[in-house]
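So, chain A:
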Amino acid sequence: MALVSVPSLMQDLTAGQGQIDIEGETIREIILNFEKAFPGIKDRLCDGDRIKPFIAVYVGSELSQAGMREPVSPDSEIHFVPAISGG
Partner candidate 1 sequence: MPKKTHVQTEINGEGVEFLCEPRQSLLEVLRDELHLTGAKEGCNNGNCGACTVRLGDRIVNSCLVLGVEAEGQKIETIEGIATSEGLHPIQQKFLEHAALQCGICTPGFIVSSKALLEQNPTPSEEDIRFWLAGNLCRCTGYHKIVEAVVDAAKSMNAEVADNG
Partner candidate 2 sequence: MAENKEFKVIGTRPIRHDGIDKVTGRAAYGADIHFPDMLHGKVLRSPYAHARIKSIDISKASSHPAVKCIITSDDLPLVEDTITELGETVINLKYLSDNILASDKALYKGHPVAAVAATDPYLAEEALNMIEVDYEILEPVLDVRQAMEPGAPVLHESLKKESMGKEGDHSQNVASHSQRKNGDLEAGFAAADVIVERDFSTATIHQGYIETHNATAQYNEDGELTVWCSTQGAFGVRDQLSKILKMPVSKIKVVPMEIGGGFGGKVQVYIKPIAALLAMKTRKPVKMTMTRTEVFEGTGPAPGSYIRVKLGADNTGKITAAEAHLVFEAGAYPGSAVGAGSLCIFAPYKIDNLQIDGYDVVLNKPKSSGYRAPGAPNACFASECVIDEICQKLNMDPIEFRLINGAKEGDRRCDGPIYPKIGYLETVEAAQQHHHYAESIDQTSNGKLRGRGVASGFWMNGGGRSSVTINVNSDGRINLIEGSTDIGGTRASIAMQAAEVLGLPAEDIMPAVGDTDSVGYTGVTGGSRTTFATGIAAINAAEDIRAQMIGVAANHWELRPSDVKFKDGTFLAQKNGEALQMTFKEVAAAAGGPLVGAVTASPGGAGNGFATHIVDLEVDSETGKVDILRYTAIQDVGRAIHPSYAEGQVEGGVAQGVGWALSEGYLYNDEGHMTNASFLDYRMPTSYDLPSIETVLVEVPNPGHPYGVRGAGEVPLVPPLAAIANAVSRAIGVRMTELPMSPDRVLEAMGSI
Partner candidate 3 sequence: MQAFEYVAAKSISEAIDLLSEKGDQARVLSGGTDLIVQVREKRRSLELMIDVKQIPEVNEISYNATDGLVLGASTPCYRIYNNTDIKSAYPGLIDAVSIIGGIQVQGRASVGGNLCNASPAADSIPALIVLNATCAIVGPSGTREIAAKDFCTAPGQTAMGKGEFLTSIKIPIPEKNSSNFYLRFIPRNEMDIAVVGVGASVVLDENHKSFVSAHIALGAVAPTPLYAEEASNLLAGQGISDEIINQAAEAAQAIARPISDMRGTANQRKHLVGVLTRRALNGAVNRVKETE
C-alpha cells in the first residue's frame, strides 16, 4: 500500500488524519480508493478525470509529470501539494 500524505486543508474530510495507506498502482486508482474511504476527496483533487491545475503530485521526491496515469509502487510516498504558479 502507498502512503498518502493528506494536505492539511483537506483533513476536514479525513477526520484530521494526515497520513493514510491506500491501495493503487496509479494515481488514478489511489484517488478512486481515497474517494471510497473519504467521499468528497476526488472533487477537491480533480476536475473530472484530471488533477486540478493548482495541485501538484509528488511520488517520492519526484514531481509527477503523468498526472492520473503516474504509476505508483506499494512503497511509494505520495504528496498532493499546492502547485507553483507565477514562476
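Picked so that all candidates are chains of the complex that A comes from, given by their letters.
Methods note: contacts are C-beta pairs under 8 Å (C-beta built on N, C-alpha and C of every residue); 3 or more make two chains touch, one makes a residue touch a chain; residues count from 1.
Worth saying up front: this structure is predicted, and the values here are computed from it rather than measured.
Of 1, 2 or 3, just one candidate touches chain A in this complex, namely 2.
On the chain A side of its complex with candidate 2, the touching residues are 5, 7-10, 43-45, 52-55, 58, 60-63, 65, 77, 79, 81-87.
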